[in-house]
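Only a single protein chain was left out; the remaining protein chains are all shown in position.
Chains here go by letter, A, B and C, matching the order in which they are written, and residues are numbered from 1 within each.
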Amino acid sequence: MMFVLHPGVSEKKINEFTQKFEKMGFTPMISSGTERTVVGLVGNTKILDVDDIVENNDIVSYGKRITEPYKLASRAFHPDDTMVMVGEKIVGNKIAGNQTVGNNKGGNKIVGNQIFGEGIFQVISGPCSVESEDQIIKVARAVKLSGATLLRGGAYKPRSSPYSFQGLEMDGLKLLSIAKQETGLPIVSELTNISQLDDFEDVDVIQIGARNMQNYDLLKEIGKIKKPILLKRGLCNTIEEFLMSAEYIMAGGNENVILCERGMRTIETMTRNTLDISAVPLLKKISHLPIIIDPSHAAGIRSLVAPLSKAAIAAGADGLMIETHNDPANALCDGAQSLDLAQFDNLMFEVKRRVEFEGKILGT
Amino acid sequence: MMFVLHPGVSEKKINEFTQKFEKMGFTPMISSGTERTVVGLVGNTKILDVDDIVENNDIVSYGKRITEPYKLASRAFHPDDTMVMVGEKIVGNKIAGNQTVGNNKGGNKIVGNQIFGEGIFQVISGPCSVESEDQIIKVARAVKLSGATLLRGGAYKPRSSPYSFQGLEMDGLKLLSIAKQETGLPIVSELTNISQLDDFEDVDVIQIGARNMQNYDLLKEIGKIKKPILLKRGLCNTIEEFLMSAEYIMAGGNENVILCERGMRTIETMTRNTLDISAVPLLKKISHLPIIIDPSHAAGIRSLVAPLSKAAIAAGADGLMIETHNDPANALCDGAQSLDLAQFDNLMFEVKRRVEFEGKILGT
Amino acid sequence: MMFVLHPGVSEKKINEFTQKFEKMGFTPMISSGTERTVVGLVGNTKILDVDDIVENNDIVSYGKRITEPYKLASRAFHPDDTMVMVGEKIVGNKIAGNQTVGNNKGGNKIVGNQIFGEGIFQVISGPCSVESEDQIIKVARAVKLSGATLLRGGAYKPRSSPYSFQGLEMDGLKLLSIAKQETGLPIVSELTNISQLDDFEDVDVIQIGARNMQNYDLLKEIGKIKKPILLKRGLCNTIEEFLMSAEYIMAGGNENVILCERGMRTIETMTRNTLDISAVPLLKKISHLPIIIDPSHAAGIRSLVAPLSKAAIAAGADGLMIETHNDPANALCDGAQSLDLAQFDNLMFEVKRRVEFEGKILGT
Partner (left out) sequence: MMFVLHPGVSEKKINEFTQKFEKMGFTPMISSGTERTVVGLVGNTKILDVDDIVENNDIVSYGKRITEPYKLASRAFHPDDTMVMVGEKIVGNKIAGNQTVGNNKGGNKIVGNQIFGEGIFQVISGPCSVESEDQIIKVARAVKLSGATLLRGGAYKPRSSPYSFQGLEMDGLKLLSIAKQETGLPIVSELTNISQLDDFEDVDVIQIGARNMQNYDLLKEIGKIKKPILLKRGLCNTIEEFLMSAEYIMAGGNENVILCERGMRTIETMTRNTLDISAVPLLKKISHLPIIIDPSHAAGIRSLVAPLSKAAIAAGADGLMIETHNDPANALCDGAQSLDLAQFDNLMFEVKRRVEFEGKILGT
């Protein structure tokens, strides 16, 4: 952290300023130029608020944090891509529902005979809400056949109206488990409240939704477990805030964070949100965490899911999360953006050839 | 809810469409024009998603919800202003820490000898964080003397960095209780997690912060209690979403909701947020709930707090929430936007004459 | 402008870097700390792009402009409030249509016997579009009677659809001149194209609309004249950009710039735009130019015009610009936000007592 002082500040005042921080354990570094003096602070400046210091010290004209406020999520401190392991424990040679989200650039074999090559691409698919055993089994079998590598399904649903369907809750999770056993697909479901955690034992990836991205109490709690977390970017949050939320989880001890860009709220109204495709290469540059795209929520329009999926693959995403339903016209939520099973199958045809074109491999 | 069908749709298809909703308990209302047919649905359409229906029924060209998705929070269903009662039970003539947030247009005496006149204006003041007994007592006494009517103080702090000061937690609430006993000011503090609820027994108004405005699990839980809720608008949420979050609380049975506009995130970067002053008259028009303004968070700049407070009073707000600190230069959070005690006293001089000018009275 | 270099950069590279700027006429100022070196540039750094320099010099870690990019519009270089004189030349004691927009804090008599006191408040009123002689005369007489101090009327209308009414053009300006002669009110009208300038001879204040705020060719041209310019903030422009557009006009030689905040485009959809009320105190702080508010365009809803006008006065604005129409139901544009003549008269009753409350005087 560094501060540019006003011109002509007395040495006495500079000393008072720097001594305050020395007492707090920082090492001040004074650089006196011909006109202005710059004071740098060395130490754990993450606990300081740069704006407060500027506002509250008359001699300071301007302040700037030199390093990012996140560390665990930063590529600067962790140059290699993180591989997030998803799924059951390995017993002998048998691996059930084991998927890796992230790059595997080194080409090393990671888990059993399952992951290899230069990069792995995951496709999470399933309905917005689990509605019935029949529905989730039908969807799970179909998306598996089409090539999806994980199954998603909402059990606890955050809905903007208290009068909307709120999900099957624990029963929904049980139905997801049945579908997992039927298909071998690892399952992804959203947790909205830490009290639900026990119900999530069989869930392989815990999703934190956009509206909870800054629910810090929840982030702290899931930082205490080891299960992979799929963290969705908030509707109106910057990439820095997105990484700070990942940092919350990682600071608790859980480094298995998968980032998910799902569209920002902007002034455009024809689409439900605006997909920030630039987030993919930008996050790849500044963070080591895997990043996937949810084109269904980003667009909110079924016909845009395929072109946005193609764009995501080309931009370097590590995966996709796509809403699929066996009967979108009668879906209890988000039907307008869900693909039907045939549409998803068509999309997967495109996904496969494009993942291959990029020199990656689809999760198995 | 009404749907405009495509031109030339067959009667058979229209019947199939309407019968589907009849089975769900709605009364369809068909209006056939010379070119197009309009189908209206009568019933509890709050459970339907208009976009889903349009997307999933080929014969529909366009759909529109005729009524607002909120009902309990709507002035249409509750024409009179809501008065939210804050504070202790009345024992004889003695009332400790009793404040009403809202209008008192009828001029009736509401509680004991405390509230009367055409409107009441409340000023909630105090530090971002409770830091020590000395600090909170000092601030509480000073703001009371200046005319503040409630005391705020953060104990559980949602901070964007896991490395920032997170509040004194339960100890902070205990210090607030001491300050309440010392001054008689009712206290306002933010709840970030329902598991904290027991600690909030002595807190008079529970604040739900902007980042939790759509934490529906939390909203449901606080809907079960009767204590007044100060609900802050999310950084990037529309007024309709704001009222839907109020609706969540009210649908649970707690109608004591005070709305608080605290600035939106926009493209402007000189201010921390952009105060949406229009929200005051707009919410007054469409809702019956009291609405207050937090100019401290809206601006993030100390020198803007006074002019924004004046604007809020002129626009018709029912109160203000202002960050004050005995020593902003050393505040553990938000020092840049906190007034010191002399600045707050100066501001209250202006607030008092302006509240009077508007024909309202300051809470006592 | 200052640059923080990466740690461990060689002296040779630092010299190459600074010599490049020395050749361009800047004085580099090197401040070597224990870990990092900071290079400051003294000179006319307005011509440099700080981002380009950071991106294009490998040794630079971070760059920052220390001074604002605007100078003529900055209060730092012009501490006193600017008074913009509007209207006809003074002939003897007779002044026709002469209004000042801005503060008159010194209390000096500025023009003839017209302007005095601590501050002056102007109310510009009239229809979105001039539609007929009958209409503009009727409106002009009524708003004058109610207390408006300038008359507005659109002749060249920028409309988002090529099929909408585009204004009466030159005929509209002629009708405004007639209304000016009838009432003595100075007139304000929007110029959309420099080729129209000759038609604007009798127009007292030239308005530059929000969509042309960054039409730099137009700004340069109106910088060459001396007539007051009412510059509206663009829908999605920051305050810094707003002042840069004022700087364009002032750099050309025309310092008679009146700023007008008219609402930003945000994610809120219930109001047409979001009035940035904070812009008033913020612009007062960093610039010396007068600032007025247009509540009609900001809200787009008739019933919000009065509360937003009150807020604007309380926040310290120097004036208001309000759309008024003798028959809003049949207005050719913007009827939804126009006040009728009785509503405007009611509003002016409030405006007058509030201007007085603020210790200002209404223009005469």
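Quick note on the criterion: contacts are C-beta pairs under 8 Å (C-beta built on N, C-alpha and C of every residue); 3 or more make two chains touch, one makes a residue touch a chain.
In this text the structure is predicted, and so the values were computed from the model without any measurement.
*Asks:* Write down which of C:3, C:248 or C:344 is the residue touching the left-out chain.
*Replies:* Selected residue, touching the omitted chain: C:248.
*Asks:* Using the touch definition from the top, which of B:30, B:85, B:137 or B:329 touches the missing chain?
*Replies:* B:30
*Asks:* So which of B:123, B:236, B:258 or B:355 would be touching the chain we can't see?
*Replies:* With B:123, B:236, B:258 or B:355 as choices, the missing chain is touched by B:236.
*Asks:* Specify the residue from the set A:85, A:282 or A:361 that touches the hidden chain.
*Replies:* Considering all chains, including the one not shown, the answer is A:282.
*Asks:* Which parts of subunit B are in contact with the chain that was left out?
*Replies:* Against the missing chain, subunit B presents residues 2, 4, 29-38, 40, 42, 61-62, 64, 66, 236, 265-267, 269.
*Asks:* In the full complex, which bits of subunit C touch the chain not displayed? Write them out.
*Replies:* These residues of subunit C touch the chain that is not shown: 44, 46-47, 49, 51-52, 54-57, 69-70, 158-165, 192-193, 211-212, 214-217, 220, 235-236, 241, 244, 247-248, 251-252, 265, 300-302, 328-331, 333-337.
*Asks:* Spell out the interface residues on subunit A facing the chain that's missing from view.
*Replies:* Within subunit A, the residues touching the omitted chain are 236, 238-240, 264, 266-271, 274-278, 280-282, 285, 298-299, 301, 303-304, 307-308, 310-316, 354, 357.
Methods note: only the chains that are shown with their structure count from here on.
*Asks:* If you average the C-alpha positions per chain, which one ends up nearest the average over all of them?
*Replies:* Closest to the centre of all protein C-alpha atoms: chain B.
*Asks:* Could you grab the centroid distance between subunit B and subunit C? Build each centroid from C-alpha atoms only and quote it in angstrom.
*Replies:* The computed centroid separation for subunit B versus subunit C comes out at 33 Å.
*Asks:* For subunit B, which residues are shared contacts with two or more other chains?
*Replies:* 236, 301
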